[in-house]
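One structure, pasted below without further comment.
Missing here: one protein chain of the complex. Every other protein chain is in place.
Think of it as A and B in the order they're written, each chain with its own count starting at 1.
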Amino acid sequence: MSISQDSRYAYAVGRIRVLENKLLDKTKMQRLQNAKSVDEALLVLSETDYADLVAKAPNPYDIDAITTEEIKRVYLLIRELLPKEALADLFLIKYDIHNLKVLLKAHYQKKDFDYLLVDAGLVPAETIKSVLKNDQLPSIPKEYYEGVKAAKAAYEERQDPKVIDEVLDRTQTAMVADMASKGGHEFYRRLLAAQVDLVNLKSLARVKRLGRGRAFLDDSLLPGGTLAPSFFTPLYGSDWAQLVQAFSLTPYKAVVEQGVAAYLESGQLTTLEKLADNFQMTMLREAKMFALGPEPIIAYVMAKENEVRNIRIIMIGKKNGVATAEIAERLRESYV
Amino acid sequence: MAQAKMSKIGLVAPTAVKERLLSALQTWEVLQLSNLRETIAATDLALGLATATSSLGEVEARQADVGFALTFLRRFEVVTESLIDSFMGLKAVVTPEQLVETVEQFAAETAVNQCKLYEKRLGEIQNERSRFVAERALLAGWLLLDIAPQSMSGASLVGSTIGTVSPNDLAAFERRLDAETAGLYHVEKIAVDNRLVNVVVLYGGGEPPAVLRESIFNQVTLPLADMSPRVADIGLQASLAELTQEESQLLQACTKLLAHKVQLQTLFDHYGHIIQREQATVLGTDTAHTFVVEGWVETTRLGELRAGLAKSFPQVVLLKSEISAQDVPPVKLQNSNLVRPFEFVTNVYGNPMHSEVDPTPLIAPFFALFFALSLGDAGYGLILVAGSWWLMRKYKPEMAGRKFFHLFILVGLLSVVSGFAMNGFFGNLIDLMPFPGLIALKDNFVLVDPMSAPMTIMILSLVLGVVHVFLGIAVKGYMTFTGGDRSAALLDQGSWLFLILALVLQILATTLPAFSHLAPTLGNVSILAAVLVVLAQGRAAKGIFAKLGTGLYALYGGVGYFSDVLSYTRILALGLSSAVIAVVINTIAGMVVAIPVVGWPLAAVIFVAGHLFNVVLSTLGCFIHSARLQFVEFFTKFFEGGGQPFKPLRLASKFIVIK
Partner (left out) sequence: MVSWFGIEAGMGLAILGAALAVFLGGIGSSIGVGIAGQMASGVVTEDPEKFGKLLLLQALPGTQGIYGFLVGFWVILKVGLLGGDPATITIDQGFQLFAACLPIAFSGLISGIWQGKVSAAAMGIVAKRPEASGKALILPAMVETYAILGLLASILLITGIRI
């Protein structure tokens, strides 16, 4: 019965509903943006939920450390709220994939990138490291193992670190989509499908802009979206107007229209990328309508990820003296 | 007069008095500021947005600091808030003088810094303690080793090391050592448990034997290796004791800081007041030398505002503006003392629009009646009256809270009356007492007993329902009529009212034998009324069939009114529920009395706890369902709601009451 299905999440949703209040709202984000210096921005952060982290950080200027810590806090919370749920895993896979990428590249470039590892995934970063070093691959999830094998093969063939990213990205998408549909998380599956579509759209635009060839595009397109890769490939050869035309019957009509218009004007794809992210946020806001299911939890995590990304953009911008208007340009809409 | 009349005014003040003026307005609590930004954007005037007088961010940061200190200190409170306290939000009473004194003299920064320091140190102590405990656990198996592990490797002729071996492997381990060192070895067992043997291995011949690097032997590195484990352990114990002592000192210091709780709370609210004021400031606009705000004030308090300004700010100009069609005045309900408590019920639903009638006077009698009939117990009514009175005395709530308690005093009193009329005083308590005189006296008041005659109450509920729904439609008709659209009022609402009236009369005639001869005539009248409804409701549609269809569909919509009326039977259900549970409690208590010794006390406990439980649940149910009958059955007929409440600039506080 569907009754027991969603009331499982009642406790978790209860906590999330309160935590949502602590997400930074528009005014706080605005003040953060308008801060005149990194110190002032840190002061603003100290009034928010981040106060603790800022106060305890060994180096408060190291915004990456602070935000990573926050993300970890969120995942720990999700683990606690959903101990037996594969749902929590869905969010963590990308950190394992990130670690795998880092380690593989370090391996091939003979450098130490350990400081880039993020210990937030399903498998502790140390384990992944030792497993890769000692070549005991079978002790990590099979998909990772296959992914690493494929990535190694691809690298040895092409000698380009980029292919490692591509192969592992595909592993990630396939894995997450598979788990989401197995877990019956319809909302999340839809979000993911849209995400894949938008990533593909961005790849298409980028490859087209740089003119890197159809084969390159074929390599970077991800499966699993609502639009098949075969939808994107023919568009490589067509002009931008035709591209807009092709998307006019998809939900991404507005994103493509405005994004392409901005590109034709400025030669930059930033607007398109931003619109794509905002599109996802709009989808995410649907979760506010769900009273009891897993949706609010999923939305909270993604909202938090988005918030952290925005804070990073602002703080790094402040550090490097980027103008406020320019920072604002790069920010994504927030959930609240 | 159910809504206070609002005036729109503007204030023009020299910039120099900006802050003082806003402060004064905040204390007077008369003016709600409007946002001038859009107005400014629409004009070509060279007006700048008003800037805040002091740095908002700074004040917010200070408030956050004080808030942190308060949250931190709450951990050390011995007396935790009671449930009622947390529900009511017990506030500290602070005089204006105390407020000024605290703001000027209290060293908040010191207190906050102390809190931060203590919090950090307490965290560190926790970490150190777990580290020391872990180290002691590591040392536990080595206490008999009486030299420092570090000094062991130093010997030149004889090498030594410490580690663990599984008891099963011990013999094999010694055999290997024997072979590799040609007999120059010694194994000293320090401690043995069933999983591992802690050993010191001495070996001759310089190089450590290979077996020591194999998995059979697990070399151990002890913490504090520069002293013997026993000394190290004693040291750790001492450190732990020190930590505990330091911690208890810190806890004491924190508890001492609690003495400043009220001052911190005062400060928190003081910062809150500044923030509210600054947020209001930016709604206004600055010109070169003046500061302009616009806002709403109750017309009745306009004189008061004028007088106050004339006295303290002679240089400020008050301009009364015309209310234009685009303006949406805020809404403040204004009712007589008897009706005011019921504003609480209206506000649960929302405020009326500024152009609407305040429904409070209409719902007041019905809400009270429904509640009293649903509760139907004189004892419970008394508890409500006494409880509300006591809570109000103790917590001195603000306006909304006062309305709430007044409401319960009123409906409680009415429940006392309805209780006696419906034979309920803590259920059937009086009947169980051995006083026939009292029972006879009580019986004099009883009009109807819901337990023995539920049908009577049911009919009463339905009658109330018909009256309520009828009134709702009539109000709508009245509003349309006075709004100018007279024919629509007569046709839309009038036709329905006519039909309902006709049906009610017909039912009466059919059930009352004296009038039964009128029944056929009234039946024809009802049919006529129904035809009227069809014609009236269908008039807007185009084409004869569309008219007929729309009209019939509207008539079918009358089923809605029917189900509305049925919904009022909940009054009976709730009344029965509270009465029956009360009887059950009395019955159980009565059975328990027979038990020797513990009988009476146990019965008393059951009686008190049971009735308390019932009074809380029944009150909750009666309140909610009486309110629902207003919102769903009554408001839907004529009321829209959605007005913005009047929120004057004021000193809103979280922790304190300024008296």
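By definition in this document, contacts are C-beta pairs under 8 Å (C-beta built on N, C-alpha and C of every residue); 3 or more make two chains touch, one makes a residue touch a chain.
This is a predicted model, so every value here is computed, not measured.
The chain omitted from view is touched by exactly one of A:I16, A:M29 or A:V207, namely A:I16. Among B:V12, B:L413 or B:V580, the one in contact with the hidden chain is B:V580.
Within the set B:V93, B:L319 or B:V348, the residue that contacts the chain not displayed is B:V348. For the chain left out of this panel, the touching residue among B:L319, B:A386 or B:V632 is B:V632. With the whole complex as reference, residues 83, 86-87, 347-350, 454-455, 458, 566-567, 569-570, 572-574, 576-577, 580-581, 584, 587, 617, 620-621, 624-625, 627-628, 631-632 of chain B touch the missing chain.
Touching the omitted chain from chain A are residues 3, 7, 10-21, 291-292.
Everything that follows uses one rule, which is that only the chains that are shown with their structure count from here on.
We define each chain's centre as the mean of its Cα atoms; on that basis chain A and chain B are separated by 36 Å.
Across the complex, chain B is touched by residues 31, 40, 43-44, 46-47, 51, 55 of chain A.
Put simply, chain B touches chain A in their complex at residues 57, 60-61, 64, 68, 116.
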